[in-house]
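Sharing a structure with you now.
Every protein chain but one is kept in place in this view of the complex.
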Amino acid sequence: MKTIVKYVMLDLLKNKIILAYTVVLLIISFGVFNMDENATKGVLSLMNLSLIFIPLVSIIFSTIYVYNSSEFLELLVAQPIKRKMLWLSIFTGLTLSLSVAFLVGIGIPVLLYEPSLTGLMLICTGLFLSVIFTAIALFASVRTRDKAKGIGLSVLIWFFFTLIYDSLVLLVLFQFSEYPLEKPMIVMSMLNPVDLSRILMLLKLDISALMGYTGAVFHEFFGSFAGSILSFVMLTIWAIVPLWFSVRMFERKDL
Amino acid sequence: MIIASNVTKSFGKLKALDNVSVTCNKGQTIALIGPNGSGKTTLIKTILGMVVPDSGFITFDQHNILHDWKYRERIGYMPQIGRYPENMTIAHVIGMMKDIRKDAVSLDDDLIHAFGLKAMENKKMRTLSGGTVQKVSASLAFLFSPDVLILDEPTAGLDPVAAEILKTKISKEKERGRLILITSHILSELDDLVSEIIYMQDGKLQFHKSMEQLQEDTGHVRLAQAIAHIMKSQ
Partner (left out) sequence: MKYGFAILLLFISFLSFSRAIAVGGGKKYTSVKKAILEAKEGDTILLHPGVYRESPLVIQKAITLIGVNYPVLDGQKKYEILTIRSNNVVVEGILFRNSGRSSYLDIAALRIADARYVTIKNNRFEFSFFGIYSQHATSCIIQGNELRSDAKDEINSANGIHCWKSDSMQITGNRITGHRDGIYFEFVTHSLIRDNYSFQNVRYGLHFMFSNNDRYEGNTFRDNGAGVAVMYSNHIDMHRNTFADNWGSAAYGILLKDISDGVISGNRFLNNSVAIMMEGSSRMKMTGNLFSKNGWAMKVQANCMDNLISGNNFIANSFDVATNGDLVLSRFEKNYWDKYEGYDLNRNGIGDVPYRPVSLYAMITERNPPSMMLYRSFMASLIDKVEKIIPVLTPVELRDNEPMMKPVKL
């Protein structure tokens, strides 16, 4: 496994897109922090970036990478390697390089300008989102043989998690505003990794506003030790489940 | 050595393999012949475990290959179209394969030398011509002195000189008692190597005969003519 990860990494690190991605993130981060004296505002901008841009880049890049290395996969599948190992190596390679890009592009500036709990949370959730959306990308690309369809599916998934899901939740909130919705809301936010990450950030950035509600359920839940552990477990599940399904499908896939 | 029993595989409506049973033994050089889309490549891929059959099973040395991967250590595979990570050089690719098959007992880099790949080993894969990529594929298939060689259209895209080098290599391996499976539709240049013929059409195995048997049945000495005879008679 290590061997293959090594080669995937070598391939990816030479990839200009990953390099460009890192540089773009770096430029944005330093730009954001230098433009504003207020570091919190910088974290806020970077949060929006990591909630929208990071999943998008992770999912699209990973999908394209998997399709582009289909022949490489074909070559290696004929070798004495467990398919599972091969697939996990691809995942590890992608995750590692996207995470490194994120850490360098956003992690380092954040640690320099805003080395607070909020900053750490931003880095944490950003890393999780990189991993989760890579896993989802693998799932999407193993499902469809056609590259265009696969990329389409990935974009759709991204779109669903960043916009459609939230719109549906808002719809539900207003449709059922007569009912106590705090607890269902917690469940609903658990079912979307972007929302979950955003809420973890919200608890750092907007705790004052969140505390302004009679139903302090959110804070009691997410603010508690058990709640935050559960949140991170949930994020981990969000990474593992699509990955596990993709492994199962890849093991049966015809190449 | 390799036994396929009642292997069936469909891609959607298309039946790529329809109840195919073949037995390939050590020391044989088998030509897998059939028109385009007859299921040759699919059969090869099922043997390699790249395609999982819908029904039926394949054994390699009496072991079912399903969920197994270790047996592939003993196979060298040359794909029809080899594509490699674009940013890797030839040396990297070869190095990687050596890395992956660390357990290989003996390395055979005859073809690497014969094709002169050493001279351009620092070229990136994406800059290579189709023929050169085929040379790399061929070199890799033979690199680990495997017991079984599976060559999918090995001479397609190769220039005559390279094709000749490959042919020589194949015959050399044949003499060593390897099992060699070759798919091709132009076989003329490999005629004299082949000991067995498997003919497929529309996913079905039409026949599996020894070369002598085929020559006897059709009355043609040359393989191409023999095949043409069969195709006409159908």
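Note that the chains take the letters A and B in the order they are written out, and that residue 1 is the start of every chain.
Throughout what follows, contacts are C-beta pairs under 8 Å (C-beta built on N, C-alpha and C of every residue); 3 or more make two chains touch, one makes a residue touch a chain.
Model, not experiment: these values are computed from the prediction.
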Contacting the left-out chain in the complete assembly, out of A:Val23, A:Leu112, A:Leu163 or A:Ile240: A:Leu163
Which of A:Ile64, A:Leu111, A:Cys124 or A:Leu173 contacts the chain that the document leaves out: A:Leu173
Hidden partner chain, residues of chain A it touches: 36-38, 40-41, 44, 47-48, 51-52, 162-163, 166-167, 169-170, 173-174, 177, 181-182, 185, 189, 194-195, 198-199, 201-202, 205-216, 218
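Methods note: only the chains that are shown with their structure count from here on.
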Between chain A and chain B, centroid-to-centroid distance (C-alpha), Å: 42
List of chain A residues in touch with chain B within their complex: 3-4, 6-7, 10-11, 14-15, 68-72, 74-83, 252-255
For the chain B and chain A complex, residues of the former touching the latter: 9, 11, 45, 48-52, 69-73, 75, 77, 79, 81-88, 92, 96-97, 99-101, 103
